[in-house]
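Mind looking over this structure? Questions follow.
Apart from one protein chain that is not included, each protein chain of the complex appears where it belongs.
Just so it is clear, A and B label the chains in written order, and each chain counts residues from 1 on its own.
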Amino acid sequence: MIAALTNPARFMAFSRWAAPSLGVIAAILGAVGLWLDFAAPPDYQQGYTVHIMFIHVPASWMSLFVYACLAGASLMGLIFRTALADAAARAAAPLGAGFTFLALATGSLWGRPMWGTWWVWDARLTSVLVLFLFYLGYMALQAAIDDETRAARACAILALVGAINLPIVHFSVTWWNTLHQGSSVFRRDGPTMPATYLAPLLLLGLCYMAAFGSLWLVRIRAEVWRRRAGALAMRAAG
Amino acid sequence: MNAIAVLMRRELALNWGRGGGPLLALAFYLTMATLLPLASGSEPARLAVVAPGVAWLALALASLLSLERLFERDYEDGALDLLALGPAPLEAVAFVKCAAQWITTGAPLALLAPIIAISLGAEVQLAPLIVVTALIGGLGFAFCGGIGAALSLGSRRGGLLIAVIVLPLFVPPVIFGAGAIEAFAGGLDWKTGLMLLGAYSLAAVGLGPFAMAAACRNALS
Partner (left out) sequence: MLDFNAGKYAAFVWPAYALSIVVIGAMVADTLARARRWRREVETREAESGDAARLLIQAPKAEPPSSPKVES
């Protein structure tokens, strides 16, 4: 397993079957999940908008999960200094930004009919917003440094600093909300969720995760090919 | 220890001397504070409510100003290479640079902050707390900002890039500091916010130099 993570050739062999398999799994989970989604009855309180929850919560999960993967790959890159780990971190960022954007947008569309505002400064949404800002900063730093190894290392440091910062941000907004007693705690998931909601939610969550896995592997493959093309170009010119 | 003292003296001299020292940051702070009533209407009641928060926010933004030059100057003329090879560890160099930044820019801004807040309509008795939070928060801003400055060494976008990187790091101190002031104004418990702010700044001071040194080494490699 470790060899697949550090050795490019082993990784390519692994991802060759793993990526399409995950894609197929994602498609199946998505189809079943969506079916159960729209088979579920409207919620007593939320009405039909509960259906937004089924795509908002998985997107939020993914925004954090992708960040964890990015931070993990960054740590591996810093410790083991493998180009593959750097490529993995770089590849994860745009996907994370995409899921985070979806989490924010669907969260906003969910909040408007429910609580009357397009945005609410509760701990979770604010943390997701800061996470989105982090992804943007990460991609900006990546693009701004020309030397690839240097860029990867700088971004890795940023990722780890951000990983420490994110729970602090979450805590700070929670604390701030306890000051402003006006804002009630927004219990989106509810204390207990009925099975008719839990099933599509979990399935769509797993669908998003499989989709990310598949896309991530393909993006890393693209990175490996990109570096190989660059090396071949240098050899041809030299 | 001697090397650190020499470095500190150098940093202080450079920060005070170059381009009017903290005056630029102070002027920027003043300008932003002036823009707020012009932008949102000068109705005193409404301004007074947001005054402490805005003063705090403008402080954070003004702190971002001098960050680009923090490491860039030495990086460009090769002094950073020498510092990296010198007797003091790079972490200590980073610490001294940020501390000097705080002393020459952060402290003057902190002293201006209550004046800004009061001119926007905040109550006078908030002034001492504003100074204290601005001083402690300024420390956090200097060290977190230093991380952004070190990471973007040798990159092409400089100031704006630093701001985008550093903004997520500024969120907790802004929340803690502004929260403490608002709590005080509302008669609630403000000490917690102050302590949280202090904890954050302390963490930034303690951990920041390691990230900055790693980033500098990366840029020099």
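In this text, a contact is a pair of C-beta atoms (placed from the backbone, for glycine too) under 8 Å apart; a residue touches a chain by one contact, two chains touch by 3 or more.
All figures in this text were calculated on a predicted structure; none of them were measured in a lab.
Visitor: As a test of the contact rule: which chains in view would the missing one touch?
Guide: If we consider the entire complex, the absent chain touches A.
Visitor: For the chain that's not shown, point to the residue among A:7, A:21, A:49 or A:149 touching it.
Guide: A:49
Visitor: Going by the contact rule already stated, which one of A:9, A:68, A:105 or A:164 would touch the omitted chain in the full complex?
Guide: A:105
Visitor: Just checking the interface: what residues of subunit A touch the absent partner chain?
Guide: Residues of subunit A in touch with the missing chain: 35, 38-42, 47-49, 51-52, 55-56, 59, 94-95, 98, 101-102, 105-106, 109-110, 112-113, 211, 215, 218-219, 221-223, 225-226, 228-229, 232-233, 235-236.
Here is the rule we go by: only the chains that are shown with their structure count from here on.
Visitor: Could you please state the distance in Å, as a whole number, between where the Cα atoms of subunit A are centred and where those of subunit B are centred?
Guide: Using C-alpha averages as centres, the distance is 31 Å.
Visitor: Quick one: in the complex, what on subunit A touches subunit B?
Guide: Interface residues on subunit A, with respect to subunit B: 130-131, 133-134, 136-137, 140-141, 144-147, 150, 153-154, 157-158, 160-162, 164-166, 168-169, 171-173, 175-176, 179.
Visitor: Spell out the part of subunit B that touches subunit A in their complex, as residue ranges.
Guide: Where subunit B meets subunit A, its residues are 147, 151-152, 154-157, 161, 164-165, 167-169, 171-172, 175-176, 179, 182-183, 188, 192-193, 196, 200, 207, 211, 214-215, 218-219, 221.
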